[in-house]
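Accompanying notes for the structure given below.
The complex is shown incomplete by one protein chain, all other protein chains being positioned as in the whole.
Chain lettering (A, B and C) follows the sequence in which the chains are written, and residue indices restart at 1 in each chain.
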Amino acid sequence: METTAPPLNYLNNGHTIASWLLTKDHKRIALLYLVSITFFFFLGGFFALLVRLELLTPAADLLEPDMYNRMFTMHGIVMVFFFLIPSIPAVLGNFLIPIMIGAKDLAFPRINLLSWYIYVLGGIFTILAALLGGVDTGWTFYAPYSTSASNSNVLLAGVGIFITGFSSILTGLNFIVTVHRMRAPGLTWFRLPLFVWAHYATSLIMILGTPVIAITVLLVAVERAFHLGIFDPALGGDPVLFQHLFWFYSHPAVYIMILPAMGVVAELVQAFSRKNIFGYTFVAFSSLAIAIIGFLVWGHHLFVAGQSTYAGLVFSIISFFVAIPSAVKVFNWTATMYKGSVSWDSPMLYAFGFIGLFSIGGLTGLFLATLGMDIHMHDTYFIIAHFHYVMVGGAIFGYLGGMHYWWPKITGRMYPEGWAKFAALNVFVGFNLTFFPQFIVGYLGMPRRYAMYAPEFQIYNVLSTAGATILGVGYLIPMIYFAWSLKNAPLAGDNPWGARGLEWEIPSPPPTENFPATPIVTEGTHQYAPSREVGIV
Amino acid sequence: MSGHVAPKSMYYGVFGALMVGTALTVAAAFVDMGALNNVVMLAIAITKALLVILFFMHVRWSTRLTWVVAASGFFWLLILFGLTMQDYLTRGWVDGTWR
Amino acid sequence: MSDAPSAYQPPPVAIHPAGHGHTPHHPYLQHHFDNMEQQAEASTLGMWVFLVTEIMFFGGLFMAYLVYRWQAPLGFQEASHHLNIYWGAANTAILIVSSLTMAFAVRAAQTSQPARKQVFWLVSTMVFGAAFLGIKAIEYSDKFKDHIIPGPDFVWHGLYPKPAEQFYSLYFAMTGLHALHMVIGLGIMSVITWMAWRKTFDNEYYTPVEVAGLYWHFVDIVWIFLFPLLYLIGRHYHAAA
Partner (left out) sequence: MFTNFPFFPQQASEQAATIDALYFFLVAVTAFFTLLIAVLVAVFAVKFRRKHDTEVGVAIHGSLALELLWTFIPLGICMVMFVWGAQVFFHMTRAPRGAMEIHVVGKQWMWKAQHMDGAREINELHVPIGKPVKLIMGSEDVIHSFSIPDFRVKADVIPGRYNTMWFTASKPGKYHIFCTQYCGTKHSAMIGTVTAMEPADYQVWLSGGSAGGTLAEAGQKLFTDLSCNTCHMENAQGRGPVLKGLYGKQVLLASGQTVTMDDAYIRESVLNPQAKVVAGFQPIMPTFQGLVTEEQLLQIIAYVKSLK
């Protein structure tokens, strides 16, 4: 298509393998992450497929229970640690944060590259664990099963997660320092895009929570290897302590997954309504509130684990508090569309889906924060449905929406919009068909992690598996047209959406240095119409 | 650029205080004060840590951001300790419960 | 609704000055920073943020210590009594001295003192650090000889064998992790010393020394807590007995 030589950008600035594997450019590192994360997404999806197929019938006929246990464990480990946690921050965050704040790069480009290598190393250990027979502890690694009873590759997988944790820590560290120290002149905190706020909050969780899971997994590994009595009661340990330490990270970790998606959706709603966000400060601070309060609620995973009644009450009430900033966000996104100029481009379809599905995911979370209700629902499919509404309906919808929104910026090419709309619809329908029945079968009492189940649960499992098939197809379509678009789609231009933001003022794909010189920011984000004060901020 | 340069005498002073603290804590350990032993021990340790942070690590002369970052680490540690211990310490408070 | 990009182009949010308009670069300024000040602030902030993660990393172990000591206070006191308080106290003093020499190394760079002075303080710090590890090695080998390494070979003649084993599990986990940090610290120091020797640091550029110093002091602080928590808790119990 091009007749003249294209201008120098980060993609054509060096074509050797070394120019990619040794790059310090945050945009190239983002693409390295994109490739590896996509790989892990489809790997995790493959495990999910086997899980769903096995659950088509009540008996364990496709997979032996032991193999089934390994499959759901690998699905959890791969999706949580190798897809959901790094997905938006390491790909979109890495690519966009320096551009959005008018910087040439992250504060520590070499550490950024290092974090990708650490991620890959952790991934290799985990893949090795899978190839050598998998792990059968569940992604939660509950002691003493993980430390003493399981005879699967707990050590390898634990080491993999331990290593990957450091990749997450380094990414968070880089983002925090970058946002504090690299903002362009004039870019005050309250002019920052909400995407940056969300990533800042995410980074806080990454650096404050991840070390605790690292040491916990390390202790499990040490206990397993040397038979030290840390968590196994038979050796004098306390398994509930493991759960405290584990959830101290792993509950905030769900906010690592959802907060960046919330940041994406805030950008999408503004760009495709051509309107600044309703209640900027509330949306910005709600990200911080979620990150901070999110650290105080982990005990709601221990309501039936023999925690004290008093602790149950404390964790329950704080869990309700963390719901409020999420509600504030949902209302503000919705209000932003009011009197906007709403386009129905494919990224916005994902945003619509996100708002609806995240609402369901969040509201069903209230069931689990409610002490008396959680007892019955704990460890049933209700929980599976709830967190998939947040993780898939939330995090993955945000990720896909963001990918479609920024794909023209990243690659310089558009994608076929018709196919994109079809895929978005496909994912939405498939997703709901997969996970809505699980709410019902969960309330009926079907426990999670069951290879075999009572026959009266079958109808819901059949629906679920059917939905998962549709969902899987919905994921494959974007893969195909994104790949196709790289060479064949029309050029996008600098600003295909008519959106406002620093990233849309530079060429697509951006040059290696992002900006020819440090820009001087004069306005907040997404101010389309001349300011006409209605109400107060 | 150059940050705050403290006189050498200050470093020697802090060093002396740290050494005295170490001697005190060892001496106190041999005196039976019941539960107070722990309090004294930890009070001395916290004081020593604060001296190192404030003077050797230059937080005394650093930006407010550094103060916040340094404090947040210990604050989050307290969250971990506090919320975990409020479970252990209140087991059996309500009649007929788990324990 | 089509593949065609939007014709609408909103006004920009930023002024874009044309081209590079800067003053000559300091040789150690990385290209993505505007000036040395920004670079130094980013590095120190980065190290502080990293130290926060380190606090939480050790925090998990301290949490385990807290719970198990609360569950078996007598066992922990009994077990602690088998640690050598004098080695522990000596190591505390050694680490404090190394912190002082580290602080002087930073100060030497800050005040543009000659390279050999900077190197002197850095090497002193490393010598004390190595001494600490040496003493730790003696202590470990004593424990090995006495069979109080947790695991199948653990032998305990006193009361409370279970909590004692747990205490030693935590003892080795905590001091082992701390020693690992010391080893990493020595590695960092070697690089910094080499850089100092090459006359890298002066009052314009001393961030690496300062950042390495922050790390070194942090490792010292961890020990300041480990020493009383591990070595001292059994004393008054036996002093009273």
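Going forward, a residue touches a chain if its C-beta (ideal position, glycine included) is under 8 Å from a C-beta of that chain, and two chains touch if they have at least 3 such contacts.
In this text, all values refer to a predicted model and were calculated from it rather than measured experimentally.
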Residue of A:Gly306, A:Pro490 or A:Pro511 in touch with the missing chain, whole complex considered: A:Gly306
Omitted-chain contact residue, chosen from A:Leu156, A:Val240 or A:Ile384: A:Val240
Candidates A:Met373, A:Leu491 or A:Ile520 - the one touching the absent chain: A:Met373
Positions on chain A where the hidden chain makes contact: 60, 65-66, 69, 136-138, 140, 142, 144-145, 148-150, 233-234, 236, 238-240, 273-276, 278-282, 304-306, 309, 312-313, 316-317, 320-321, 323-324, 327-328, 330-332, 334-335, 337-344, 352, 355-356, 359-360, 363-364, 366-367, 369-376, 378-380, 440, 443-445, 447-456, 458-459, 498, 527-537
Chain C residues touching the omitted chain (full complex): 6-8, 10, 72-75, 159-160, 162-163
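Note that in this section only the chains that are shown with their structure count from here on.
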Touch-based graph of the chains, sorted into line, ring, star, complete or other: complete
Which of B-C and A-C has more C-beta contact pairs: A-C
Rounded Å distance, chain A centre to chain B centre (Cα mean): 36
Distance from chain C to chain A - Cα centre to Cα centre, in angstrom: 32
Contacts with two or more other chains, residues of chain B listed in rising order: 65, 72, 76, 80, 84, 88-89
Residues of chain A touching at least two other chains: 180, 208, 212, 241, 244
Of all residues in chain C, those that touch chain A in their complex: 1-21, 30-34, 38, 41-42, 45-46, 49-50, 52-61, 63-64, 67-68, 71, 150-152, 162-163, 165-166, 169-170, 173
Residues of chain B defined as touching chain A within the complex: 65, 72, 76, 79-80, 83-84, 86-94, 97-99
Interfacial residue positions of chain A with respect to chain C in the complex: 102-109, 111, 169, 173-174, 176-178, 180-182, 184, 186, 207-212, 214-216, 219, 222, 226-230, 235-238, 241, 244-245, 274, 344-345, 408, 414-417, 489-490, 492-493, 495-502, 505, 515-525, 527-528
